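Shown here: the complex without one of its protein chains, the others still in place.
Take a look at subunit A:
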Amino acid sequence: MRYALLVLGGPYSHQAAHSALRFAHAAIARGHRVETVFFYHDGVYNASHLSAPPQDEPHLVDAWSELRRTHGTALQVCVAAALRRGLLDAREAERHGKSGASLEPPFELTGLGQLLDISQTHERLITFAP
């Protein structure tokens, strides 16, 4: 089965992102593919490159990046939801006159239209929300 996940919860403050990540690993372990994770609403905070949790806690941003590296999962972030929450890649940071970027590859900014596209091109789209 080709899965896509929609993550609506921010890291640490809610379980949604942790559950989504655990689901992704469980699905992959069963031989399925998790091709795309789309971050929307407070879920966009999962893409913050500046996230620095204590070392004895799971590092969610790194965990998502690792999912991309080992399984090729695309990490897509809604640009409108991201910008209003201070998550900008280098291009957006320059466009808005900000001193630094807070979002870096493998996360990519994209539009809500992409989420609709995902729902049509994957066999399942599962929402993880607080």
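We take it that a contact is a pair of C-beta atoms (placed from the backbone, for glycine too) under 8 Å apart; a residue touches a chain by one contact, two chains touch by 3 or more; residues count from 1.
The criterion applied here is as follows: contacts and distances are computed from a predicted model.
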Listed names "ABC transporter ATP-binding protein", "Quinol oxidase subunit 3", "Pyruvate dehydrogenase E1 component subunit alpha" or "tRNA 2-thiouridine synthesizing protein C", matching UniProt entry of the absent chain: "tRNA 2-thiouridine synthesizing protein C"
Which residue of A:Y3, A:Y40 or A:W64 touches the chain not shown here: A:Y40
Option from A:L8, A:A47, A:V61 or A:V77 whose C-beta touches the chain left out: A:L8
Option from A:M1, A:L50 or A:A80 whose C-beta touches the chain left out: A:A80
Chain not shown: contacting residue from A:M1, A:A26, A:L50 or A:L112: A:L112
Sites on subunit A contacted by the missing partner chain, in the whole complex: 6, 8, 40-42, 80-81, 111-113, 115-116, 119, 125, 127, 129
